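Can you keep this structure in mind? I'll have questions shortly.
Omission of a single protein chain aside, the complex is shown with its protein chains in their original locations.
Chain lettering (A and B) follows the sequence in which the chains are written, and residue indices restart at 1 in each chain.
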Amino acid sequence: MKQRQGLIALAFLAPALVCLAVLRIVPAISAVVESFYTESLLRGGRVFAGLGNYTDLLSNKDFRQSIGVTLLFTVLVNPIQVAVSFLLAVLFTQRAAGAKLWRTLVILPIATPPAVSAVIWSVIYRPDGLANGVLERLGLPAQPFLTSPSQVLPSLIVLLSWIGVGYWMLFLIAGIQEVPEEVREAALLDGAGPWRRMVSVVLPLVRRPLAFVLVADTVSNLLVFAPVQILTKGGPNGNSNLLMYDVYSRAYAIGDIHVAQAEVVILVALTLAIVAGQFRLLRGDQ
Amino acid sequence: MQRLLPAAIVAVAALVAGCGGSPDTGAPATADQGPQTGTITFTGTDNAETYQPVIKAFEAKNPGIKVTYTQIPFDQFNATMQQRLSAKDAAIDVYTVDEPRVSQLAAKGFLTDLSDLDAKVKTSFSATAYKTNHFRDKLWSLPMWNSTQFLFYNKTALAKAKVTPPTADPEQRWTWEQVEAAGRKAMQSGGTKYGLFMEQPEAYYQLQPLAESLGGGSGIEGDDALTPAVETDGWKKAMQWYGATFASGLSPRGIGGFQTGPVFAAGDVAFFVGGPWDLKIFGSSKVDWGVAPMPYFQGGKPVTPTGSWSVGINPASKQQGMARKFVEFATLDPAGNLATTSTTTIIPANLEAQKQYTPQMDKFSGAKTAGAAAITTYESEHTAVSRPVSVGYIQFEEVMGKAFADIRNGTNSDARLQEATRQLTDAWKSIK
């Protein structure tokens, strides 16, 4: 019985597995292979370097700093985005006038071309820009934002959350809508307060969509590079030098594909470790 | 006539090939020249209108050859070309080459050797342009455009601050010290927010002259041009001064990209260092302004940036003959070279074309641009210093760009240059 089920399941899975293998896994393997080679421009030609690219990277101060920055960023950005997305999803699933319009506006930033999002936020964060304009109106001192080593990462997190939370909210709304209305109404009649209702009734019921959002958001944030590339180039002093940006600039701007692929392997290993941890955590929750 | 033409082309091609006489194997003379007529593709990063005039002129002169232009966005141009050239993509015949990248592209085998044109190139272009298109004593690309930098000043603000503005005369070039003092006066009583601003405040192209003016060198040395030299006294002094202009508020932090020019156009800065394109762009500004030569450091020598795009041929192209005709027309033929600049504000590299082009620069924005032509000619003959020729230039530009950004944001410049030396040593280790 189980074997027959396996065959049927395989039939359903086959088209996707072929696509993933050919379009993702095979090029990924070739990337791993490239990471063991090096190319000399002075002598010409590609030579096997073994783990040379990896040891070079790990002994590089900037690269180690980049890993630290990436981990700090991951620890900060994901809980914030998941929490805000969840709160927004709860807000926009209440029966209230205009909810459809408002939540469309919240989702919209994900549809904006990334290059334009970066221009918008460069204008917001300029010393004479919109954010300092607002602070001035409120009687607060001007802030350096992207030019300050301590404010650059929080500034990027705000920018990325503007882009992303509406998107992740969408999946949580889908999850909340799956919760039968009677259950939600019953909780309301019970007289449970809005907060308690949210935590005790809604949260467990959207467990699976929430797990998806947590994992997918974490992965997406580990692969962010466009705003860094356009706004900070990893600075000041490497404080926004996220790994994926480093990979991107190495592979595309500098053209050092071999070291870039070694860096990708390390990045994927790091992502895998974090995601595996999340899965374990979520399983323990069940 | 129609029949005769291909024959004539063959004859010319044979002649050109014969003149080459390059002893190297794989030289273009022995390579297959491909068909005489057909369509060649030209890939660059400017918008399509830029090259319409030169393509039209070329097609009129060469019936039977059509040129299709493909635009690739600037930020992806180098990466895209790198990938497609290394895949021997024959769909690229001719492409634009950023001059400092000539060595790397040549080292990777992405350019057809054009050394048989060496003598012609030597007489048609400036010595700096001739030099930068060479790598390992061979010619790899033909210079198409040239550039320089000007000091733009806000006339109204300087008048309000009772400062006599600089003149366009290169002999009376201002020093950075003078600019700084005048800029501060303009901030105090001229009504500008800032005193001085560079168009590309984190770009090596614009900052190299600061260090060179103080005798600090280009930042690269050694036989293989892969030894960092950014901690010379000149570099240190230049960067100390540069960092201080931001720390003191003379220049603004946090404004970059294409947002720097509008700061001058809006009248928010007294002095602005920018390129020839600004001569037209600032024409629409409500501010009254003028141009002067780029400043130098007191006690140092005047140095200005130069260089722009060249054109080269993809060795994987199966239409070498036609491709070569086109690159020669767009660069060596003065009329063709001039046509590449007719819809954009950039200086043609061909000296003959330059002679016809520069006088117009005085009138790009009416009386405001008076003197721009003389400055351009003077700089190209006396002060232009090109970016260093090195296979590691790309890494160099990347590392230095980040160092400039950090120095701008307040990092100690001496320490940051030391850091840059380490980063360059690391980056160059992998290509040595």
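Keep this in mind: contacts are C-beta pairs under 8 Å (C-beta built on N, C-alpha and C of every residue); 3 or more make two chains touch, one makes a residue touch a chain.
By our rule, contacts and distances are computed from a predicted model.
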Listed names "Cytochrome c-type biogenesis protein", "Glutamyl-tRNA(Gln) amidotransferase subunit A", "Chitobiose transport system permease protein" or "Hydrogenase expression/formation protein HypC", with the criterion being the UniProt name of the chain not displayed: "Chitobiose transport system permease protein"
Option from A:Ile25, A:Leu203 or A:Leu281 whose C-beta touches the chain left out: A:Ile25
Omitted-chain contact residue, chosen from A:Leu76, A:Ile157, A:Ala174 or A:Val201: A:Ala174
Listed residues A:Ala83, A:Leu105 or A:Leu281, member touching the removed chain: A:Leu105
Sole contact to the chain not displayed, among B:Thr37, B:Gln83 or B:Gln240: B:Gln83
Touching residues (missing chain, whole complex) on chain A: 2-3, 5-6, 8-13, 15-20, 23-28, 30-31, 34, 88, 91-92, 94-116, 119-121, 123-124, 126, 128-130, 132-134, 136-137, 162, 166-167, 170-171, 173-175, 177-182, 208-209, 211-212, 215-216, 219, 223, 225, 244, 247-248, 251-252, 257, 260-261, 264, 267-268, 271-272, 275
Residues belonging to chain B that touch the chain removed from view: 45-47, 68, 70-76, 79-80, 83-84, 87, 89, 91, 257-259, 261-263, 265-266, 275, 277, 281, 284-285
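The rule is simple: only the chains that are shown with their structure count from here on.
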Distance from chain B to chain A - Cα centre to Cα centre, in angstrom: 38
Residue numbers on chain B that touch chain A, as the complex places them: 76, 78-79, 82, 104, 107-108, 193, 202, 224, 226, 252-257, 259, 391-392, 394-395, 398, 401-402, 405-406, 408-411, 422-423, 426-427, 429-432
Contacting residues of chain A [partner chain B, same complex]: 38-42, 44, 53, 56, 60-62, 119, 122-123, 125-129, 144-149, 230, 233-237, 249, 251-256, 258-259
